[in-house]
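Of the protein chains in this complex, all but one are displayed in their positions.
Entry: chain A
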Amino acid sequence: MAYSVTWYVETQGKIHMCISLLVGIPLIFFSSNGFCIDSSSFSSKDVTSDSDFDSYSSVSSFYCSSNKYIMKSYSEKYESLQDPDFQEFVDQELPLGCGKFLPDNLNLVLRHSVLHRSLVGEGSHRHLSSSIRFSFNLESTSELRPHECDVILIERLPSGVYADPFELQHLLQRGVFSDIAVFGDANLESPSFLSNRSAVEINMDIDLSILSGHKNEVVIKVELPLHARYAPLSESGYWDVKFGEPDLFMRCSVEGKAHNQNSVEGKSHNQCCLYMIKNDDDQVQHGTILWKIPSGIKAHAGVVYVFTFVSAFLSSLLIVLTSIFYTNINGSKNSKQS
């Protein structure tokens, strides 16, 4: 069942994760702003990439806006979250790179590897704990406006699991999270077989200017609270939910000189670069994350059906009989006395 409505929560606050820099320099800047909840209908508004400079510039700036999320653009184009659709969106719709100002080779020197990824806790409310290491080559970042970079982490949640935007809001208020947005099914209460998948997009500000040396690494730890929806019925009593890898991007503002003929020679532009941070690992270092969600057992249906209604009728019958044969205490006393 496809819902035609999505919701998202955008938040800005203090940084949400325990972030440690292996080089030893703290590099996350904290920002604090408001919180808003919005809901919007999906539409077929296309985001297109054009070779024309102005066109490219506008699309690129679109993603540089602090209020704009990659998943919001996705949700405007696609009705529901599907892995092939998302891949197509990243490959064809996202304006990756820096257009025609800067060499596009920056993405070659951005790498990440997932050091650790696990589900913490038991039951229906758990935390998805991820520890991710980023590698930067600073030589290629000389033209970036170093204090205006942010790493974007997108968790495409599997079916049957959701993140509660209102809980994330509370964590934000407590300074646990930074910018975060949740996209997906509006109904938090519906079971997984009636729900669409959702995704969480987390933005983390990173100041590259304080990094030094030839190669630097940053390790971030993300703890995302997640909840299980009611699972489809099964024979075994448990529904397996498998988590995929997170998607990582870096977005930076750059000061560059346009070399395009259509633009004024020598004029500097504040431009936006969006890069996908590719996975460094040739092979996954951690096992598949599996969440076994208890599910209703089909074989119970008959017994439950019969005994639910039998108990309801027996119970109502007892109350009805008690009421009908109720005699007032005083009345019975009086009759005895007489």
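Throughout what follows, a contact is a pair of C-beta atoms (placed from the backbone, for glycine too) under 8 Å apart; a residue touches a chain by one contact, two chains touch by 3 or more; residues count from 1.
By our rule, contacts and distances are computed from a predicted model.
Chosen from "Queuine tRNA-ribosyltransferase catalytic subunit 1", "DNA replication complex GINS protein PSF1", "serine C-palmitoyltransferase" or "GPI mannosyltransferase 1", the protein name that UniProt gives for the omitted chain reads "GPI mannosyltransferase 1".
Counting the whole complex, the residues of chain A in touch with the unshown chain are 7, 37, 39, 122-125, 166, 170, 186, 188-189, 191, 193-194, 230, 232-233, 237-238, 292-298, 300-301, 304-305, 307-309, 311-313, 315-316, 318-320, 322-324, 326-331, 334.
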